[in-house]
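Contents: one structure, followed by commentary.
The complex appears here minus one protein chain, its other protein chains still in place.
When the chains are written out, they are named A, B and C in that same order, and each has its own residue count from 1.
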Amino acid sequence: MRLREKMAVPHGRNFLMVPGPSHVPDRILRAMHRQSVDHRSLDFPKITHSVLKDLKEFFQTKEGTCFVFPATGTGAWESCLSNTLNQGDKIISVRMGQFSHLWIDMMHRFGLDVLELDVEWGDGLPYDQIAALLRNDTRHEIKAVAVVQNETTTGVYTNIPKVRQLLNQLNHPALLFVDGVSSIGSLEFKMDEWQVDVAVTGSQKGLSLPAGLGLVCARPKALALGMDKPKSSNLPSVFFSWKDMVDQNQLGYFPYTPSVPLLWGLREALDMFVVEEGIQNVWARHHRFAEGVRRAVAAWGLRPIANKPEEYSDTVTTVLCPEGIDAQKIVATAYQKYNLSLGGGLMKLRGRVFRIGTLGDINELIILGTLAGTEMAMRDVGMPIKLGSGVAAAAEYFQQTAIPTRGLSGTQAKI
Amino acid sequence: MRLREKMAVPHGRNFLMVPGPSHVPDRILRAMHRQSVDHRSLDFPKITHSVLKDLKEFFQTKEGTCFVFPATGTGAWESCLSNTLNQGDKIISVRMGQFSHLWIDMMHRFGLDVLELDVEWGDGLPYDQIAALLRNDTRHEIKAVAVVQNETTTGVYTNIPKVRQLLNQLNHPALLFVDGVSSIGSLEFKMDEWQVDVAVTGSQKGLSLPAGLGLVCARPKALALGMDKPKSSNLPSVFFSWKDMVDQNQLGYFPYTPSVPLLWGLREALDMFVVEEGIQNVWARHHRFAEGVRRAVAAWGLRPIANKPEEYSDTVTTVLCPEGIDAQKIVATAYQKYNLSLGGGLMKLRGRVFRIGTLGDINELIILGTLAGTEMAMRDVGMPIKLGSGVAAAAEYFQQTAIPTRGLSGTQAKI
Amino acid sequence: MRLREKMAVPHGRNFLMVPGPSHVPDRILRAMHRQSVDHRSLDFPKITHSVLKDLKEFFQTKEGTCFVFPATGTGAWESCLSNTLNQGDKIISVRMGQFSHLWIDMMHRFGLDVLELDVEWGDGLPYDQIAALLRNDTRHEIKAVAVVQNETTTGVYTNIPKVRQLLNQLNHPALLFVDGVSSIGSLEFKMDEWQVDVAVTGSQKGLSLPAGLGLVCARPKALALGMDKPKSSNLPSVFFSWKDMVDQNQLGYFPYTPSVPLLWGLREALDMFVVEEGIQNVWARHHRFAEGVRRAVAAWGLRPIANKPEEYSDTVTTVLCPEGIDAQKIVATAYQKYNLSLGGGLMKLRGRVFRIGTLGDINELIILGTLAGTEMAMRDVGMPIKLGSGVAAAAEYFQQTAIPTRGLSGTQAKI
Partner (left out) sequence: MRLREKMAVPHGRNFLMVPGPSHVPDRILRAMHRQSVDHRSLDFPKITHSVLKDLKEFFQTKEGTCFVFPATGTGAWESCLSNTLNQGDKIISVRMGQFSHLWIDMMHRFGLDVLELDVEWGDGLPYDQIAALLRNDTRHEIKAVAVVQNETTTGVYTNIPKVRQLLNQLNHPALLFVDGVSSIGSLEFKMDEWQVDVAVTGSQKGLSLPAGLGLVCARPKALALGMDKPKSSNLPSVFFSWKDMVDQNQLGYFPYTPSVPLLWGLREALDMFVVEEGIQNVWARHHRFAEGVRRAVAAWGLRPIANKPEEYSDTVTTVLCPEGIDAQKIVATAYQKYNLSLGGGLMKLRGRVFRIGTLGDINELIILGTLAGTEMAMRDVGMPIKLGSGVAAAAEYFQQTAIPTRGLSGTQAKI
């Protein structure tokens, strides 16, 4: 019928519930809506210095040096590797899903000698195997251990302090690299306390910015490698060079034109999450939202692919579908019929799982709407889901743990 | 505990589910973000003429003349009365809720002789009583019948064609005025077919703009009264004068500085709803969304205060609460704990009802999230609501009636 | 040639140098880009109260009550008259240009008994004639004296304290009404010190907002008339009623839906001009910019139509063209060829003058670019203007009076 066809216009905001990019708060979009400025002006260092200062709190570091690259998390990975290592260097890394796989692929292409470990997708780090590799490396040829704090493919969370402990117990000098793309700014992360040597993240996850910034933090041991790297090494770094960046950042400038809108956005995000909310509250918020989703998943009779509850991610829940169900159809249906963007299964998980992200500018009702939409989409593909069942379980949890945030005399409520 | 207190920051977008102002689509906010222009320039008539042309389609009129006042619905009421009537003129009006009450109050203050009819709040127009008044008015002293198409207080919808029929059957020349503030652009409205003489609406309802425009449409008989009104009448009109407006609009200009951002916003809204979606699809969309809410209300064991199903409003559902429940507490709880804005009970309905608006830039998942939030808030104040019950009923309906709107090759999907 | 024709696209921002609407600062446009909110929420009073508080400083009043109407300056006029007067009341007013003419026209249409005075356009108030009228009015039948502080048609500035002095010397109780649409927020204005009874202005001039707000300030004597006005007077006021507004404003709300984007914009404008810059500095800034334009006009061998230097306006300079030159052609040429919007001559000055506005978000270089554009346009219509002559005179003045505003360690420079 023609009328119904014409009705086929999506209304209201898309529910962007993939595990990044995440909903950008209106405040940040507004902050980014700015005319260009002269990034060589006398005033520009104010913004540079203020952003770099608050990024330290964001990474929970006093000793680290932060970098803002006009790139993405992939570029941040590249910055980590090319500033600290040379071709032929040994590095331990674990393939737990697509993102750890891609990082390992980059290591190979950079000519590193990768000691790869593979686990079932859904499992966490094989701490024992890492320990064994390190223990056997008596000549300390292994230069780095690279782990993903939160594998976005599976929603599995890594115990970074435990990795640090392995290194310390063996007095192994290998650097500890953490891919925190889908975790830092959402999940607990403590650069200094955990003695992480290099951590990387992107702007489009917990920071709630658009993609376009690759953020890196390096503690002194790693930084020194980058600062002292010979100009012509066999793994050169120019665009992602720490030395070029430090030299200019100290003066308040950048070695090339920064993406000013994203800098303004970053300034606003740091105001929101570091200055106003407090980073520990940010972590607590992400936990609460993800726990609501997990209650729903259980109520549906399903389970996360993550095998251990203590490894459940608070930014993404990867839901395992029953045999015979094509999970991609759920994702497609949710998008086409309900204006809901869920994450699909990646690589070998394609068709077997869908993913619900819980980061960015969301709240309880957005999650409950998402769960309702997921229920409809699961039913559309033939799953015997009771409508409202997951919503009820999550709502029960949200109701019990809710605290008033609006209309209070003492708060700086955003009206 | 300090941490929890600091957590008390509302996240994600407020669910603005009052019956106006409604969610403004991002497209419209973007369209309004424009530098000022010279409203006396050679180019300005293009925007004036294009907006006035498409407003005709919006009001479903060929014979009518449309006016855009930089004001609100209240101002549009004033424009309707002051251009067509004089102090002492007789007018029939019906008090069905707060908004019809306020319009009647304005009529009194304008010195009109108001033949008031009162109904139970929840009831629709007393068509028989109106007919009786008209029938008795053999000398045709009654100059106008003023009715509210959609009483936002109660969610009661008026059968405008039936009022027109009453007048026509009696050959009564009284003008028919329609307050369509919370209906036109959402609910079926046909200026010409229904022979409405003056209709008024505001920008912040179905049009999905911010408040700030009072829109008026006058058909020839009413228009002539405004155009011929002596400059000094006992009910003068200057700011809201039709004659001043027509004189300038014909040239493409306005008698005083128009609010240009709202004009751009109106242009975009007309593109979205009149040009692209089609006004009949807009009506169908509002019906479907409101029906979902009504299914939830029934599942909760509650009912709209509107007494007759054929008078249910598709823009607002006013939900009657059980004895002993203070409905205002539901509204306050929803706002403070769940970032959900519901409409409260107005005047004598305060504490007895809450209202769920279903207009503006919303979709199924926003409604389902709203229903989940309402369920939690009702439970918070002690109502024995089963979580997920209303959500499930609405989701059932939405699932059955959903049609794909995204990811389709043939559509102009907004990605 | 086809290439040149296709080149015919205007580039860069339009130089909007009409005397209002004025350039809106990016900060204000950004502040206005906000989703709608529930204007009946528990949080809303914060914005209402904060805006009304700072408006007092804006009007330089402690005793006055401020009103924000979602309308324009014309609506503000209407609010002034309808809240304080009744049909038949005597009022003195002076026709000095189009805007004072239109106000007088409104007075007639409102049934007031207008004691009109006419002056040459370019002349200021006929203080003696006003004094004479007041002196002869021994029975104090004259209820008000209404004057325009800055006639936008001619660029003539009124000495308000002098009018106050006339009234006080005669102990005449008539109210003093001031149309400050193109002056308040730009030119010196002191509500309390000058004992102005009602002042009105609009948002699109010195406040640098889009049009859409009519601002009114009433001191106690005038306010009392509005508050005590019988609901049904022969000059009724509903949309513009002070009493309705006061009743709701006290609670932090509005009697009908306010235009929230403009409220946010007003909040930002008050931050910029009242809180940060300081209103006295705002006046100084406008004087300096207008003086630059006057130096240019003199260098061109032309003169403002304002006859007395002490009556030169600092928001608009109305430039008298030589005989034989059609000033409208200058305005059209500037717009069509140089993307420059100048003000045209109004009513009987059409073709004889053009107007350069100097209010809103402008600076020295925008003015110098404007003067260069005006020089080119004057040459295009055949005036023997030496290119660069006016620019040089203005630049000379600007250079001498410039003070550094950027790149300073101690300032809150906007980078």
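Just so we're on the same page, a contact is a pair of C-beta atoms (placed from the backbone, for glycine too) under 8 Å apart; a residue touches a chain by one contact, two chains touch by 3 or more.
Model, not experiment: these values are computed from the prediction.
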item: Residue of B:11, B:355 or B:406 in touch with the missing chain, whole complex considered; value: B:406
item: Candidates B:26, B:57, B:192 or B:326 - the one touching the absent chain; value: B:26
item: Absent-chain interface as seen on subunit B, which is shown; value: 26, 29-31, 33-35, 37, 41-44, 46-47, 406-407, 413, 415
item: Those residues of subunit A which, in the complete complex, touch the missing chain; value: 13-14, 16, 18, 20-24, 29, 32-42, 70-75, 78, 87, 106, 108-111, 202, 204, 210-212, 231-232, 234-240, 255-262, 332, 335-336, 341, 343-344, 360
item: Chain not shown, touching residues in subunit C; value: 3-13, 15, 23, 26, 33, 276-278, 280-281, 284-285, 332, 335-340, 361-370, 372-373, 375-376, 379-380, 386-389, 391-392, 395-396, 398-399, 402-408, 411-414
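Quick note on the criterion: only the chains that are shown with their structure count from here on.
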item: Interchain centroid distance [CA atoms averaged], subunit B/subunit C, Å; value: 34
item: Gap in Å, rounded to a whole number, between the CA centres of subunit C and subunit A; value: 52
item: Interface hub residues of subunit B, defined as touching at least two other chains; value: 13, 23, 33, 332, 335-336
